[in-house]
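Note that one protein chain is taken out, while the other chains of the complex remain in position.
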Amino acid sequence: MCRFTFYQGEPIRLSALVTEPTHSLINQSFDSREGEEPLNGDGFGVVWYVPELTAAPGRFRGVSPAWNNANLHEIARVVTSRCVMAHVRAATQQLAVSELNCHPFVVDRWSFMHNGDIGGFGKIRRALLSQLSDERFDAIHGSTDSEHFFAVLLDELAAEGNDADVEAIARAFQRGLERVRELVALHAPEEHLYINAVLTNGHEAVAVRYTTDDPDEGSSLHINQGQRYICEDGVCRMIDTVHSGSVIVSSEPLSEDPGWTAFKPNSMVLLADNRVARSLTL
Amino acid sequence: MCRFTFYQGEPIRLSALVTEPTHSLINQSFDSREGEEPLNGDGFGVVWYVPELTAAPGRFRGVSPAWNNANLHEIARVVTSRCVMAHVRAATQQLAVSELNCHPFVVDRWSFMHNGDIGGFGKIRRALLSQLSDERFDAIHGSTDSEHFFAVLLDELAAEGNDADVEAIARAFQRGLERVRELVALHAPEEHLYINAVLTNGHEAVAVRYTTDDPDEGSSLHINQGQRYICEDGVCRMIDTVHSGSVIVSSEPLSEDPGWTAFKPNSMVLLADNRVARSLTL
Amino acid sequence: MCRFTFYQGEPIRLSALVTEPTHSLINQSFDSREGEEPLNGDGFGVVWYVPELTAAPGRFRGVSPAWNNANLHEIARVVTSRCVMAHVRAATQQLAVSELNCHPFVVDRWSFMHNGDIGGFGKIRRALLSQLSDERFDAIHGSTDSEHFFAVLLDELAAEGNDADVEAIARAFQRGLERVRELVALHAPEEHLYINAVLTNGHEAVAVRYTTDDPDEGSSLHINQGQRYICEDGVCRMIDTVHSGSVIVSSEPLSEDPGWTAFKPNSMVLLADNRVARSLTL
Partner (left out) sequence: MCRFTFYQGEPIRLSALVTEPTHSLINQSFDSREGEEPLNGDGFGVVWYVPELTAAPGRFRGVSPAWNNANLHEIARVVTSRCVMAHVRAATQQLAVSELNCHPFVVDRWSFMHNGDIGGFGKIRRALLSQLSDERFDAIHGSTDSEHFFAVLLDELAAEGNDADVEAIARAFQRGLERVRELVALHAPEEHLYINAVLTNGHEAVAVRYTTDDPDEGSSLHINQGQRYICEDGVCRMIDTVHSGSVIVSSEPLSEDPGWTAFKPNSMVLLADNRVARSLTL
């Protein structure tokens, strides 16, 4: 289990996602309400895009709990961005906790984060690796199922070419998901996929809630869109939900405002131009 | 809030306290049952005495959560000792988490750990420091109320001379407690002391459960004594509780065996020769 | 021994100070040329001002060596600022390395970093602390001579009022230095001060090279000013040194360009409006 938040829209201070809301991502690191366990204390990561400087986003991650990392609080306080990923981790193998295994994973301009589990990953790993391009194989630095899945997605994205729009990203994600589903069906047929994830290039993104198990067993995922997400006098909320300008996808609602909507089971949302471009069923 | 375990007796593997019991100290680091919050994830420390090599005990501490620290699991697995302290921390000031603030504190052959709070510590700190000997003042490396209280105790222990037996340790602790109580009464009269603590030289020890608040507001503390504490087939328990040989003092019972007894509110237990020498009311 | 770099001027990417120059601050962390030892591997810190968001600067610090901290490289790559402090540390007490002891120290909008040593600090510490205001006493979180000296400076700055200009900052620094000099003369007369330091509020700054020892024993400090400091094709340099716009103060020259000038022994440089306002002898 993990928890994450993705943001696309008007420049926002990271603190408005990570520390300020009543149920901020840091709050979810020790008091998750919709996960199986309240605790996501095995590391964290934030990614923010700075397109005026570089296509590859900045990243800060660590193995300490998010709640007591002074550097994370500092960075959240002074960094703004139009595209943000933030993730808190509950490790499957707690004694192999390593910064290299902390989400989001970043390769060039692509970022990826995942909450869930590829059941039977140990049984499919050799086959999955054997399918990867040399470039993707070489770029895996950690041991998580998530980073391996990201490598599959990157190979599929390469097939879409350099100018992939959000529809192309969605296609690549669907093909990657299908590849992993087939590997599990072949090598670990009794296992299930649990894939809540976001994939972005800093401009377009796809957000997915998916499981091959009973849909009720999938993790939670919520979306909130409007003109702007603001924190004033200790209260955070999306304002002017009629107009677009900002969209948040989050494992759990960050705040008490009414705009949060649950993802349908087994659905994908395509995000572009700071709003939902399209939704589809997987 | 914090949780701790103290052991004195036949050589024991640290894992029998820290990792193996169903409600081991590591279990208490994420699932404390008798604390206000289940979480004690802001660092840990273990101290073990090796009298055949040196009077100053060995110590391993860190700021990561105890549950995901591979080194702690390793050390617990291969180290045995006749006198062990182990502590998991819930920091009051989470953004100042530092190894220097992790219990147990050690000075020469003395070790100390604390679960609780000196209310109004900020208001008494200058006065407390001004009372310390130069030696004790210079030896404070962190910022916790606990380490400052330990410095007071060490000054009181010095007054008892080098051959302090367990009664002398108890006297020193009582005088130190009285000094801090007076400082709080003077500078922060609306505040309370919450002092669950163990102080040892590796041979004798005193364990204290104390508060100036309503006794029900004090933290939990339990004791279990018998011939030996063993872990077999995944079950840990004190055996032969009629004979002495080993005694455990722990914030929460480590195991399901019936020997665990709660400390009386505002009481001190004197430990020597691997058993309870005497109990007294504070 | 430590090494540091201060920047004031046109917005600059932190990497142009910390990672890109041939003798960047990270290079100085393992290959210092003008220090007694080449190694400054006991932690690091960077501070950058973001006046459009907040007066208190952002800070990232850690106890790992600067050269292998992936997060530091990331932050340097994507953060720009008009006022930057960066510091790599060689700890006096290596076994008490702690994030709380890493420079720069920050209180509200003020930042401070130091390379050197207050000789006999252990002997003056109690007296120094007793002179501090409660506010400054309470805000000390670590154990370095540097942070204690900063507390003295902050008390002196408070005496200058809220609108302190660079001349007022310089007066406060001189009085603080005098106070510490007197404490050492009184309690540790055989010891010397070695104070290379920068103090800033994000707009104005003073940089100091000072020792009570033989001037040749003082640490190195250099300055470079011009229109802009740029990194192109792997070469970093100050351009258009006739015009003002950017100024760098650094323990060692970052690059091979000819603009670097050594501070005179026992001198202070006042910096405002992105250039040297005045220099004076201490």
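Letters A, B and C mark the chains as written, and numbering starts fresh at 1 in each.
Keep this in mind: a contact is a pair of C-beta atoms (placed from the backbone, for glycine too) under 8 Å apart; a residue touches a chain by one contact, two chains touch by 3 or more.
A quick note: this is a predicted structure, and the numbers were derived from the prediction, not measured.
Asks: In the full complex, which of B:P38, B:G62, B:G122 or B:G259 touches the chain missing from this view?
Replies: Touches the omitted chain: B:G62.
Asks: Which of these, C:H73, C:R171 or C:H187, touches the one chain of the complex that we don't see?
Replies: Only one of C:H73, C:R171 or C:H187 touches the chain omitted from view, namely C:H73.
Asks: With the missing chain put back, one of C:G41, C:G119 or C:G202 would touch it. Which one?
Replies: Checking each option in C:G41, C:G119 or C:G202, the one touching the absent chain turns out to be C:G41.
Asks: Kindly state which of the options C:L25, C:A56, C:V84 or C:V97 is in contact with the chain not pictured.
Replies: The single option touching the absent chain is C:V97.
Asks: May I ask you to list the residues on chain B that touch the chain which is not drawn?
Replies: 13, 48, 50, 53-54, 57-62, 70-71, 74-75, 77-80, 99
Asks: Using the document's contact rule, name the residues of chain A that touch the chain not shown here.
Replies: 96, 98-100, 122, 125-126, 129-130, 134, 137-138, 141, 143
Asks: If you put the missing chain back, which residues of chain C would it touch?
Replies: Here the touching residues of chain C are 30, 38-39, 41-42, 63-65, 67-68, 70, 73, 91, 94-97.
FYI, only the chains that are shown with their structure count from here on.
Asks: Please compute the angle of the rotation superposing chain B on chain C (C-alpha atoms), rounded to a multiple of 5 degrees.
Replies: So the copies are related by a turn of 180 degrees.
Asks: Please output the residue numbers of chain A that touch at least 2 other chains, ranges allowed.
Replies: In chain A, 70 touch at least two other chains.
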